[in-house]
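Down below is the structure, laid out as structure tokens.
Just one protein chain is left out here, and the rest sit where they should.
Up next is subunit A:
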């Protein structure tokens, strides 16, 4: 118990200065990456390449924003693959090629997302289960429902969904507009509303928030519902972008969804969230994958790149290097560590 308190304090103290750090770091890295891409192979920044990269980056950004909300509460959501796959299966299966049934399909997908979120929220927020275990179980449940509906086989996307999710307006893929709208909504709610400010305060320090009379349990439960709604949107977009998506298409988004949150500067220990840097990180990560593909590297590179990005992100923002380094020479550490904790 004492250790969690000690962990929380330095996070809070350092949080304000780290906000700009995340944006500056990932922003600069993204600019450098695009310059580097243009230098190494112009094809990797051509219109065609971007039109392939941006829709997937947009989906990743939306899923990443959902994951960010959970991470802000010190949790982690491993049900991303199940949630995305279920949404796209519902969107392709229920209408079965008939665009007029798309509205009903979206509604069913949303209801299922709320139910999945409520399940996660109940297990973690109310019953206090470990988020890794609870969301891993929820992921299995979601895949169970998925297979029940689809038999492992999604149908072809309806024409209307293909036009909405896979089409483009003024040369910009529609999914990008969805990502921007989601970013706006999440930023507005988390940063500019009373509920959002309370939500961040709870993530930063649950004990203090509880002492201040905030409804910790309600907020933590609601987090998982909001997150599921965002994964649901991501899944619907995947269905639109890909005309015949597989029933397991969500699997590829788990690791990157965590990587973009971490690269965006949100600490895995919870606390403040950084929506804009998270979205930029999604573009960064997807462009990095696109670049290695254009350069003709083997398929094995892509997961390695994602894992490396996660490692870099964690080492930049979550690990408290100062206290680790201060702890190294033994005798001064005894005096140094508590000083950092109370500072």
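Keep this in mind: a contact is a pair of C-beta atoms (placed from the backbone, for glycine too) under 8 Å apart; a residue touches a chain by one contact, two chains touch by 3 or more; residues count from 1.
What we mean here is this: contacts and distances are computed from a predicted model.
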Undisplayed chain, where the name is taken from the UniProt record, one of "Magnesium chelatase", "Ribose ABC transporter substrate-binding protein", "Dihydroorotate dehydrogenase electron transfer subunit" or "protein-glutamate methylesterase": "Ribose ABC transporter substrate-binding protein"
Option from A:139, A:206, A:242 or A:257 whose C-beta touches the chain left out: A:242
Absent-chain contact - pick from A:187, A:252 or A:323: A:252
Touching residues on subunit A - with respect to the absent chain: 41, 43-44, 46-49, 51-53, 56, 96-97, 150-153, 155-156, 162, 166, 168, 238, 241-249, 252, 289-290, 293-294, 296, 298-300
